[in-house]
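Input: one structure, supplied below.
Removed from the display is one protein chain of the complex; every other protein chain stays in position.
Each chain gets a letter, A and B, in the order it is written, and its residues are counted from 1.
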Amino acid sequence: MSGAFAISQSDKRPMYFQIMDQIKQRIAVRDWAEGQPIPSIRQLAADLQVSVITVKRAYLELEREGVIVTHQGKGSHVASTPGLAVRLREQELRQHLEQATRLALQLGIEPRQLEERLREAGDRIAEKETI
Amino acid sequence: MNHPAIDMSGVGKTYRFFSLENIELKLPRGEIMGLIGPNGAGKSTTIRILLGLVHQDHGDVRVLGHPMPAGQVAAKWDIGFASEDMRLYESQTLGWHMQWMQSIYRNWDSGYAQRLLQRFGLRAEQRLKGISHGQRVKSTLLLVLARKPKLLVLDEPTTGLDPVARHEILRELTDVMRDEGRSVLFSSHNTQDVEQISDRITFIDRGRIIDSMDKEMFLDRWRRLRLEAPFGVTLPALPGVIGVRQEGRMAIATTNAFNPGLPHAYEQTGARVQRIENMTLEEIFVANVERSREEVEV
Partner (left out) sequence: MNRSLIGELVLKDWRLYRPMILSCIVAGVGALALSQWGNEPTLVVGAVGFFIAIIMAGTMLPLAGIMTERKNKHLAFLMSLPITFLEYTTAKLISTLLIFLVPWLTLVILAISVIEFRNFVPHGVIPMTLILSGLPFVGMCIMIAAALVGESEGWAIAANVFCQSSYGLTWYFLDRIPVLHNNASKPKPVWDPLTLNILGGELVLILVILALTYFLQSRKRDFVF
């Protein structure tokens, strides 16, 4: 289950954050289904070769965000909330859009002008897909 | 059995040119602690006091519940110690050592020992004379790992190893943590390794502990703020900031007590906060030692 995780030293973000991110990604692409049990903190830490406390922190934050649930002594599982995967994808999209908006503002582009850029991007993608 | 794996309090030891003072160190069971500090800081002395090999001048030392050095024999049955300057008998083979350890320690897991031989790329029939540094370190660690001791005390386990060997050893050390009853204390110069696998970090410099805490909490306290000062203004070191380096209008403020109010406080002085960066353990290490030495001088 903890196969394709990769914690990178060159990634500037803290380790616990990377773990959170990759867990959310798995849920978002439905590799990990809603309600599915996930590795225990110690298991995941050993599999990833990181400290237990880092995984503990990641799990705690994920629990706070309602993404996973941990039962004392019984392990953890993905939250059974329906639509969780979609919600996570929405979150990801929102983050990307905020990033794009910030970048646009730095370039002096107003958010309303951004809408046009967005439409152009949609057209370009549609073109690529028909090729 | 709720006692911590290691409990040192008020420990001191005086040598002619060096003294260890007021060492407080607690390692709860089931955790890994990384001990870092410059050369000569007292890491090896602390470790030897832990093993009962050096008798502290004052203070209490308890390892796995046993008082040290009085209980060193009972404690050492459950402690696996490996240090960088340890040598095995070169005229013999690794297998000879493995058999010897197996006859002494009941916990020896021969299946695990065989797997370690494979993973580390070692051969039991190998005579230890003239083997490479990496193979020697791995051999010593194999002897200690295969016993599955409750506490592993390792002095520089990855120093001088190539990346593959380092990776192999980190894998075994983190594997130990699958068992919540086992603990590890290791000293290292390799801040990357310490940052990656430690639950707790203890900094030691010039015979004193300058920090000892939960790693995530520790990393969270340190930040580097990249600031742009208003023209002609020298930015102050606000509370919590241990140093400000400024050249022209560009400044870097290093803090070991970060809170969300700090960037705001700098903006009040007219500065613009360009970026807030996390610091690697290596950067923290250097900044921390410098800070503590300045404090001592003052």
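Here are some notes:
As a convention for this text, a contact is a pair of C-beta atoms (placed from the backbone, for glycine too) under 8 Å apart; a residue touches a chain by one contact, two chains touch by 3 or more.
Not measured: the values here are computed from a predicted model.
Under the touch definition stated at the start, the shown chains contacted by the missing one in the entire complex are B.
In the complete complex, the residue from B:L88, B:A124, B:L238 or B:I252 that touches the missing chain is B:L88. Per the touch definition above, the residue from B:N39, B:S103, B:Q118 or B:T234 contacting the chain not shown is B:S103. For the chain missing from the display, the contacting residue among B:M8, B:L51 or B:L219 is B:L51, taking the whole complex into account.
Annotation for chain B: contacts to the undisplayed chain at residues 48, 51-55, 72-77, 79-83, 85-92, 100, 103-104, 140, 144.
As a working rule, only the chains that are shown with their structure count from here on.
Separating the centre of chain A from that of chain B, both taken as means of CA atoms, is a distance of 32 Å.
Chain B meets chain A in the complex at residues 30-32, 167, 170-171, 174-175, 177-178, 180, 192, 196-200, 214-216, 219, 277-278. Residues 7, 9, 12-16, 42-43, 45-46, 48-54, 57 of chain A are the ones touching chain B in the complex.
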